[in-house]
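Selected chains only, in their assembly positions.
In this document, chain identifiers A and B correspond to the written order of the chains, with residue numbering beginning at 1 in each.
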Amino acid sequence: MSAGDLPAFATGLAGVPGELIDALSAPLVDHHVHTSFAGPVARAEFEECLNEGSPEPVPAYMTQFDSQIGFAVRRWCAPLLGLEPHASADDYWARRTELGEEAVARALLPAAGVRHWIVDPGYAGDRVAPTATLADWSGTPCSELIRLETLGEELLASGIAADDYPAAFRARLAERGPQVVGAKSIVAYRCGFDLDWSAPSDAAVRAEVRAWAAATGAATPRMASPLLSAFGVHAAAEAGLPIQFHVGLGDRDLDLHRVDPMLLLGLLRQPAIQRVPVLLLHCYPFHRQAGYLAQAFTNVSFDVGLAVNYAGARSVEVVAESLEMAPFARQLYSSDAWGPPEFHLLGSVLWRRGMARVLARWVREGDWGVADAVRVVRMIGSSNAERVYRLTT
Amino acid sequence: MSAGDLPAFATGLAGVPGELIDALSAPLVDHHVHTSFAGPVARAEFEECLNEGSPEPVPAYMTQFDSQIGFAVRRWCAPLLGLEPHASADDYWARRTELGEEAVARALLPAAGVRHWIVDPGYAGDRVAPTATLADWSGTPCSELIRLETLGEELLASGIAADDYPAAFRARLAERGPQVVGAKSIVAYRCGFDLDWSAPSDAAVRAEVRAWAAATGAATPRMASPLLSAFGVHAAAEAGLPIQFHVGLGDRDLDLHRVDPMLLLGLLRQPAIQRVPVLLLHCYPFHRQAGYLAQAFTNVSFDVGLAVNYAGARSVEVVAESLEMAPFARQLYSSDAWGPPEFHLLGSVLWRRGMARVLARWVREGDWGVADAVRVVRMIGSSNAERVYRLTT
C-alpha cells in the first residue's frame, strides 16, 4: 500500500500493518451521539463548542481554536472542506461560512465512516437538527435513546397527577418506538452519583412528584431529585433497556468529583440492574475506574467518547489507557458529538488513529498478534454495540 | 548478543543495552505472592481467574481470554508449553489439559526467574497448593506472611474468651515461626481505609470481640470491625513485623474509592507505625498516590503487582508511572499471582519487559546512565525486599 492510499487516520504513522488499517477502516457503530447544527452558527458559538466545560463566552484574550480540539479541527476537517491540513482558524472559518452548515455536514458526516448512529435527542434539541436530518446528511441509519430525566420532566410539564406518575413513566418506556434502543441518565448533572440507589416504592415516588410539582409551579420543571432519578433507572431496567450514564467530563454544572463511576457501586451491585447492560459514557478522567468496573461487572461497558475529541493529539493516550482492565467485549466506540459535524468526524478519526498507533506498536514488538488486534478493533468498533443494543443493521 | 540469545522478556524491543538485559535477567524476590492451583481446574474456573474484579461466571457472549491478561497468557506462556506465541485460546487450553496442572506449574514457575517467594497463604487455601508445593515445583525457597484478619478469625473460631483475645493475638504474632517475615492486612476488603487508626485499648478490643462473638454465633467468623483491624495492625507493628496492605485493585467486594492509600494517612503519621516497614500492594489506579506516600514516609514502600498482570501489554505504562515520586529504595517487585502458575510467570516477564522498555529509552536518550539503570533494577527487583524483610537467602 503506498502512502497515497492510506486513509487519513493513518497518515504519518509508521509501520501500521495493512490488516489493522483495513480493520480500522471498517464502518463503526457510534453508540452515543447527538445530531449536528440545524442551521448557520456564528463563529463565537462555534468556538464555545470547542470548550465543553465552560458556559461563558470565549474571552477576548484568546481564541478557543488554540486548544487540542481546535488544532484537531484544523488538522482533520480542513482537508475535507478543500483546505490544507492546519489551515488557519480564520481561513477555516471563512471556508466553513462559504459552504454553509448543510454542505459542511454533508462533507464531514459521511467521512466519519459510521454505519449506525445511536442518537441522544434530548439535549438542546432546538439548536440541533432532528435525527432524521442526521440520517439524511450522513446517509446512515439511526436509532435513538430515551432520556430518563427528560421523560420525567415531560410528564410533569403535561400536568400529570402525581399518583399517575409511576405508571405513566413505565408506560412511556414500554410504548417506546422500535427506534429506541436504550435509555440514558444524566443524573451526573442533577445530583451526582452518591445517592441512595435502592428502588423507591411507588408511594415514595408519588410523594416526591407531588413535592416537585409544588416546588416547580408554573416554571419549566427540572428533575433534580435523587429518588426520581433512582426510580427512572430502575424503571428502565425493568423495561429491559440498556442504560447509559453520563460519567466524568462535562460542563461545569456538574461536580466532577461527584461523578466518579465508583460512586455507582451501590447501583451496580443490585441484581435488578445486573439484568440489563449498563454503559458508562466518556468517563475521563476516571476512565481507569470505568475500565475496572467493566471488568468487575459482566453487564457494564464503557467508552472514552467526548474525551477523545477534546484531547486531540493526546487522544492516543486516552485510548491506550482505556485498554487496560476491561475485557475487550466490554468497550464501545462513541464520539458524543453534538453541534459541529466536525465532532462526528473527529471522534472517528482520533479513535481510529489512537487504536492504530497503540495496537501497531504492540503488534510490532510482539505483544499482540495482528489477528487479535484486528478482532479487538471489530469488537470495540462495532460488534460489542450490536450485541448490547441488539442492532440488526 | 544475537537476537536469538535474548531472554523472552526482551524480544521485539529495540536497543536495550546488554548490561540492562543482564540486570533484568537476574533472579527476583517476589515479595507478595500466593501459591498455584493444587490440582486440575476446569476452563471456566481458569477463565474466571483472568478476571480479578468479578465473582460471576464469564458470560456466554465472550471469552475472558479476550483481555490484556488473556492475550499475555497466550503470548508469554504458550511457548513455555511448547506452543507458538499467540496460540489460540482453544489450543492453549487443549495443551494445558494434556500436560496437567503440575507439569504446567513445573514449566512456568521456574521460568519466572524468582529466587525467593514471600507467600500469603491466607486466601482460598483449599483451592491452591501448600507453600511447600510452590517451593518444590518452582525449586525456590519461600517465606510466609501472616494475615491479620485471618488470625483474628481463627482465634474467634477457636472459642477464645474475649478477655484473652488481645494477649492471644500478640502471642500468636510473637510465636510465629522463622518462616514468617511479615504481616498482611486485607482491611481494604472489610471496611476500607477511612477508619479511626488510633491504637485501641485492650478493654475496647475485648468489648468488640465480645460483640463480634455474639453476632457470629455458630457461623464462620468474618472480621469486619475497624477497631479490630486497627488493633491487629498495631499489634503487628509492636511485634516489629513489616505490614503489607492490600491497596486498590481487587474484586468488587471492595469499594475501590475507599481504598485510596491516602486514606491511610491517619495510620502512617503515627510514630508507632513508623517503626516498621509498611508495604502498599498493587495500588492501581492509585499507584501515583502510593508513590507519593513512599516519598513522604521513610518506612513506606509500594509495588504495582497484580495490576501489571491484568494490564498485559499496557503494563509498561503502569511500571513507568510507578517510577515517579518514590525513591528507588522504596519500590518492590511482586506478581501477586494466585492460582494459575501463568500469573507467577507473567508478573516477572511483564515487569522485566516494562522496565527494559522504559529504562532503555531513558538510557538511549541520555536521561539516565546505564549504571544507574542497572542499580535501580537490582534495588526494585530484589535488594529492597531483602532489606525490608531481612531475608538471608
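Note that in this section a contact is a pair of C-beta atoms (placed from the backbone, for glycine too) under 8 Å apart; a residue touches a chain by one contact, two chains touch by 3 or more.
All figures in this text were calculated on a predicted structure; none of them were measured in a lab.
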>> Out of the whole homomeric complex, 2 chains are present here; how many copies are there altogether?
In response: 3
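By definition in this document, only the chains that are shown with their structure count from here on.
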>> Going by the contact rule set out above, which residues of chain A touch chain B in the complex?
In response: 260, 262-263, 265, 269, 288-289, 292-293, 295-298, 320-321, 323-330, 362, 364-369, 371-372, 375-376, 379, 387
> Where on chain B is chain A touching in the complex?
Replying inline: 11-13, 51-54, 56, 58-59, 61-62, 64, 66-68, 71-72, 75, 85-86, 249, 251-252, 255-257, 284-285, 310-314, 317-318
